[in-house]
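One protein chain omitted, others in place.
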Amino acid sequence: MSLQIMFDLIMSGLCLGGIYALMAFSLSISLSTTRVLNIAHGGFLILGAALAMLLTRYAEIPLLYALPIFLFSWVVLGYLFEIVVVRPLIGKSPEDVLIGSILITFGFTMAMDAFLSFYWAKFVDPTPTFSLTYRLPPLRLLGYTISGTRTFIVCFAAALILGFHCLLKYTGFGKAARAISEDAEGALITGLNPQGIAVKVYICAVLTAAMAGAFYVLLNPLAPYASFHLTLIALTIIVIGGVGSLPGALVGGVVLGLAEVMTAFFISPAWSPMTYLLIFFLVLVIKKEGLMGGAR
Amino acid sequence: MKSHCRWLLAIGLPVATLLAAGPSLLTRDLVTALFFMFIFVTLAANYDILGGFLGYVNLGQGAFFGLAGYTTFILIVKVTAVQQLDPVLIRPVAVLASVLVTLAFAWIFSYPLFRLQGAYFAIGTFGLVMLLSQLALNLPSVTGGAHGLYIPKPLYLSLNAVYYFGLILMAGSLALNGVLHQTKMGLALKAIRESELSAAATGIHIFKYKRRALVLSSIPSGLAGCIFVLYAGYIDPDTVLGHDKTLLPVVIAMLGGSGQLFGPIVGGVIFRGIDVALKNYLLLPIPALGIYGLILMGLGLFMPKGILNRVSKKHKE
Partner (left out) sequence: MLELTDISVHYGDLKSVRNVSLQVKEKEAVALIGPNGSGKTTTLKAILGLVPLASGQMRFLGQEINSLPSYRRVKLGISLVAEGRRIFPRMTVRENLELGAYPLGGKADVKGQLEWVYQFFPILRERERQVAGTFSGGEQQMLAIGRALMAKPRLLMLDEPSLGLAPVIIEQLYARIQQLKREGLTILLVEQYVSGALELADRAYVLETGTIRRDGVARDLLEDPEIQRSYLAICEEGGGLRP
């Protein structure tokens, strides 16, 4: 087992872990501020990957223009999504929120997956898969080769996570989001506008997820129907790290990323998609206190 | 109340006789369609034990369906590979074993699952289906992987046989729900739904009841899985663990009205209707699953409690 291979594995694991952490945290924050578990969250990653691929490979728009189009689309989607899907649920009784949120977000995912693969197969590519190929030149460090692409992703993910941390800790918006997560009624009493916050949170969440999706397909291809898998992966991380916790998402994400990469290498690539499922149920059995309140 | 009963008999009796006579009166296609409907309504009714009584959305009801189906096939294939057994004996034995396995599975997994609540529980149960589906794909020596398994023709169940089995299962599941309303367990589940805290305070052993509910709901669904695969003669991860077996029962139960006795039937009929219409008449360039997804969204936005609950609410006002 050479050190080079170890390096590669760890780099891949961190890379995947960073992406997972971003995905998990964006779901986590949307969950803790709106009390709605958005089952469609994984779908945002898929959409991100799809749009990235559409813009760069098919429409062949240069990166300079593609990037703003990409980012802007998610701002729009996040806004629309919050208004159509989440807003009707805010402020309702917990039971109504539960049934409603499951129906709406689950239905959305089903519909989105189906429409995306159907029309992609029809107009773009009969076997819908999303992947990007931007290879950055590898770096050399102390005689070892490190994948340039992976380094880029890890750095970008780390920067985004750091950005989130600062957003939450230092901005008014971040503090308001934290307040709503802690005590929804207390936030109302303090005069915070939960709907205004929810919109901003969703825009951030969708943006982050879409970017995470685009990064993901730099590494591995994705199929349209992976939405549920991705949402469940995000949920596994939230179960490990706790709702609304950024460090928790980071740790959980990295753990899961490393586990998947190690499983693929040491056992078999066929088993690595199952890693998170096993971890999910294992953590549930071990974690005595279960989950705190959250999406009830 | 009385007029209710009269309506029920007026509609119910002729429908029941029609169904009972089914295969001899109706076309083969219709019988098949009805059979599928029976299966879905059974799954929906079983789902409702958790969904309607306990208030927990179980997106993994299809796990029991698929697990039982796979167990039946695996047993049959493995055993017939070793020795030729009496075909009359092997099927009931395989089915019985499958139901037991499914039961045990539900029992075991209730431990991790019920650590979750609400939407977490929902997506966690979905994880169960994905787990089984991945296992099926990754163990081709046992399950045939993506290619699936076949059983020899003589072991197939005829359409008529499964039609009646299905009808009995459906009637049984609905009756089970009806009876559950009257029993201590039903009461306990409803109490837990209202407020877990208060229910615990009154000494109800919450976890035991939840586990019982899950195990109970797994049995008819497992049986449904067995007869389904014995009719089809073929199994693969998509047919038994795919989205339609796992999600549609939920859609149907919710469409009809969660917690209502006839909810699954109403939902099942409407759904079959939409399905048949889509596949045969309204040939639109839109994927079926997409439409089901939109229906779910519409339900969530406008009628989360389902049709029958809406109707009975209107009656009250």
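Should a chain be cited, it is by its letter among A and B, assigned in written order, with residues numbered from 1 in that chain.
Operating definition for what follows: contacts are C-beta pairs under 8 Å (C-beta built on N, C-alpha and C of every residue); 3 or more make two chains touch, one makes a residue touch a chain.
Predicted, not measured: the structure shown is a model, and the values here were computed from it.
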Open item on the list: By the document's own contact criterion, which visible chains does the hidden chain reach in the full complex?
Closed with: A
Open item on the list: Among A:179, A:223 or A:262, which one touches the chain that has been omitted from the display?
Closed with: A:179
Task: Hidden-chain contact residue, picked from the options A:104, A:192 or A:256 - done: A:192
Open item on the list: On subunit A, where is the contact patch with the chain that was removed from view?
Closed with: 172, 175-176, 178-179, 182-183, 185-186, 188-194
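Just so we're on the same page, only the chains that are shown with their structure count from here on.
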Task: Residue ranges of subunit A in contact with subunit B within the complex - done: 36-37, 39, 85, 88, 94-96, 98-104, 106-115, 117-118, 122, 228-229, 231-232, 235, 239, 270-271, 273-274, 277-278, 280-281, 284-285, 287, 290-291, 294-296
Task: Contact footprint of subunit A on subunit B as seen in their complex - done: 55, 57, 59, 109, 111-113, 115-120, 122-124, 126-127, 130-131, 134-135, 137-138, 243, 247, 254, 258, 285-301, 304-305
